[in-house]
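Removed from the display is one protein chain of the complex; every other protein chain stays in position.
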Amino acid sequence: MSEAPEKREAAPVELGTLVVSSSPHLRAPDSIGQIMWTVVLALLPAFCAAVYVFGIDAARVTLLAVAAAVATEAACQALRRERVTVSDGSAVVTGVLLAFVLPADVSWYVPVVGSIVAIAVAKQAFGGLGCNFFNPALIGRAFLQFAFADQVTLAKWRFLPAHAFSDLLGSGVDAVSQATPLAVLKGAPGPAGLDALYRQYGLGDLVLGNVPGSIGEVSAFALLLGGLILVANRCINWRLPAAMIATVAISVLLLPVREGGAFTGGFVSILHGGALAQGKLALYHLFAGGLFLGAFFMATDMVTSPITARGQIVFGVGAGLLVALIRLYGGYPEGVCYAILLMNAARPLIDRYTRPRVFGTKRRKEAERA
Amino acid sequence: MISLAPPLMPVLAAADAAPSPVGTVALSILVVGLLGAVFGIILFVASKKFAVKTDPRVEEVLGALPGANCGACGLAGCPAYAEGVVLKGLAVNLCAPGGAKAAKMIAAVMGVEPGESERRVSVLRCRGSRARAKERMEYRGVADCRAAALVLGGPKACTYGCLGLGTCVEACPFGAIVMGADGLPHVLEARCTACGRCVDACPRHLYVLAPEKRTVHVLCSSRDPGRATRAACEVGCIACKACERACKFDAIHVVDNLAVIDEEKCKNCGACVRACPQAIIGDFRKMRKALAASARSATNAGGEAAAS
Amino acid sequence: MDTFIEYFRLFFSVALVSNLVLAKFLGLCPFIGVTKKTSSAVGMGFAVIFVMALASVATFAIYKLVLMPLGLEKALNIVVFILVIASLVQFVEMVVQKVSPPLYRALGIYLPLITTNCAVLGVTQLNLAFRDGSFGAGLLKSAIQGVGGGLGFLLAMILMSGMRERLDTLPLPKAMKGVPIAFVTTACLALAFLGFTGMA
Partner (left out) sequence: MRTFRGGVHPHDHKELAREAAIEPVPLPERLVVSMNQQLGAPAKAVVEPGAEVLRGELLGEAGGFVSAPVHAPTSGRVVDVAPHPHPVAGSAPAVVIEPDGRDAWAEGCDRDSGERLDAVEPGEIVARIREAGVVGMGGATFPTHVKLSPPKDKSIEVVILNGCECEPYLTADHRLMLERTAEVVSGLRLLVKAVGASRGVIGVEANKPDAAQALSGLAAEFGFPVEVLRVKYPQGAEKQLIKALTGREVPSGGLPMDVGCLVQNVGTAVAAHEAVLRARPVTERVCTVTGRGAARPGNYLVRVGMPMAHLLAHAGVRGGVRRLVLGGPMMGLAQWTADVPVLKGTSGVLALMDAPEWKTRACISCGRCVEGCPSYLVPSRLSILAEAGAFSEMIDEANALDCIECGVCTYVCPARRPIVQWIRQAKWEARIRKMKADRVRAEEAKRAQEKESAATA
């Protein structure tokens, strides 16, 4: 290696004004837009299932909500004289999610008002994407529950039962109106009422979506598929939905309810040999209602869920517990929306108390022991 | 059932006997009065038992301070300074924003002499606006002078000059610095309180707090040799010493490639201002008007830029 | 068992379902004022629990033992209740100033504000629902309602303070800075608390 290289004149390099920035000089390909549009893609199976179950109405409500959400976001950003960033898809996600928690046959203004509240109040008022504490779609939904209760909480929900599947868009097919599975459960929360419920809607109906309910929540299978798309694309962390769903199952399995002045269900039933029925009830709770929609698409909203892995588990467990409490003891048949909103409120605190241990330091407990 | 009624029995009986409005009112007054007395006694005892000594002068001094918590006094905020004055005997005229007025009030509270305090203002010692000072690179990153200064010294070819990213504008608690359309910050002297935040914020140490009546300043900080300075900026000190020759009072000298004014000797005559070929020695009496106008247009331009 | 469940329901109801701040919108002044930092929010919350519990017991006792026998319950209940609460707050203020000066500094002007904290007065008024039962049971229920209401207040304060510490770092629209966004956040939190509707 010590041979003397000869002296040689090299052609001079002409460099223009160079761009200088702080390291790193590379960025990963994923951007906010890519993540948001992936979420939209992951919502597509559930959307298809919705059109299948509710007909063209589902598409109508969804499009209205999306259009209102995008328009509101653009208007807010224009008013604030900011760069309009609706192309990143985050308003689209909010619109779709809001529509997904509404019945298919609401008046046109319900999704529109919901979207405006969701974007203007719950998101842009806080400074836009990344700054909101609460999931905008859920704030929109909670607001609608408050403002248009008669339209949003129906006693009977319309849907196209399985025999009408031959006609996709539902024209010429009579839709039927029935109580949602969770509303039926509300009337008879214990395992005793389960058999009757099973005759009305089997587990298979729940998985495929052949039940009344809100637009996006009916097909557990389609939602699971979407959830897998999100996990595969690292848009969500599997821990949070897993913790949430598992907590709901365990809570329903163990928590007793009061029927006719006496406790039944839960561990009470299990102690009395009703373990199988209680298991079936827990399973039913998983697939009925908006749990999958909430667990995969709403609780996991990056902006409003904890940032650390441990925090995500705490969030999932908390939300799951609240879902079970509201479903079993509360005034509403479904509690996913409120459970997630409540945990959203606790998110800053969860983040604060689940900070990871810094490399090369000890946890406080270990440090005290040492 | 236990009842507090027995001691009140006679009154109660009277009230029963004559259920007149007058009786009810009298009874009400009596009851409220008695309860008030009981609570009063309890609070009196408690105030003795839990008494805490406080110096009321701390609050008074605090009231005399502007409350901007700027830290110009060298302590962490106004309450700390108030405590410092009362308990540690700090000087009463350390509050620059409050100026002579605050010093006088504090002195009155403390019963001492207010001492001298001359009004000072902040001066930016650079005129290297975007059009006049060359940039050597296209900087991309955090829009903050201190952050940019860490990336190979920032985008300006002159490593002594203003980076123009407005860290001082952000730092000023009184809104006395505005970013001009020319890419240089401008001090609005009427609002400046000489708190020194900008002096600390500027990574290039371009700000200096000078007495308001001093009107002649060297508005360049480059210590590069003349040729390098000229290559980097149209308005840099090229160490030509024309000012030295022009000064009748031996008050200005080129030290380390940069003209420096000896404040003791300077009479603000402006001879150096006229002599400087680079126009970097400024006479504030003349410049003030222009500065204020440019700052106004800058504020307007800023608003329009945000609007578009 | 049933009595226990009843007490539990009372507690749960006043703490969550009819949360004083988020369902009844009482005590918004300290709620907005002292939630800028979690540490002072917690301090304020505990001060309110303490005052609320004491005030509940004291006012209920005075109501039942003094005002009712004298037939003055309608004329004097609010006046006397405010007197009791004001004295209690004065007392608490002295104790806090002596025991924990940092807490005293953090709570600042808000401690005296408990005096006029309508949440405290509200709970003492709510307690009047128990006036027709026995004195002992009513006193116990008042205490439970006082502690429960205070805990609900504390919970709302803690949640809110966690969010507000983050609010400081957000690029808020100019019009929303400060108190406006605090109220918007409160509204959202109140919507979330609707989830407890019908529970217990």
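Note that the chains take the letters A, B and C in the order they are written out, and that residue 1 is the start of every chain.
Keep this in mind: a residue touches a chain if its C-beta (ideal position, glycine included) is under 8 Å from a C-beta of that chain, and two chains touch if they have at least 3 such contacts.
Here the structure is a predicted model, which is why all the values come from computation and not from measurement.
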Among displayed chains, the one left out touches A, B, C
Touch with the missing chain holds, among B:140, B:245 or B:265, for B:140
By the document's definition of touch, the residue of A:72, A:237 or A:269 touching the omitted chain is A:237
Where B:151, B:240, B:260 or B:275 are the choices, the one touching the absent chain is B:151
Per the whole complex, from A:187, A:204 or A:356 the residue touching the absent chain is A:356
Touching the hidden chain, out of A:56, A:78, A:271 or A:307, is A:307
Hidden partner sits against subunit B at residues 74, 136-138, 140-142, 144, 146-147, 150-153, 159, 170
Against the hidden chain, subunit A presents residues 1-28, 30-32, 34-35, 83, 85, 127-131, 234, 237, 302-303, 305, 307-309, 312, 351, 355-361
Contacts from subunit C to the absent chain lie at residues 166, 168-169, 171
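Just so we're on the same page, only the chains that are shown with their structure count from here on.
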Max Cα-centre separation from subunit A goes to chain B
Between B-C and A-B, more C-beta pairs in contact link B-C
Per the C-alpha centroid definition, the whole-Å distance linking subunit A and subunit C comes out as 34
Subunit B and subunit C have mean C-alpha positions lying a whole-number Å distance apart equal to 40
Given the complex, residues on subunit A that touch subunit B span 17-22, 81
The subunit A residues in contact with subunit C across the complex are 80, 121-122, 124-128, 131, 133-134, 139, 142-143, 145-146, 322, 325-326, 329-332, 335, 337-339, 341-342, 344-349, 352
Interface with subunit A, subunit C side, in the complex: residues 38, 158-159, 162-163, 165-167, 170-173, 176, 181, 184-185, 187-189, 191-200
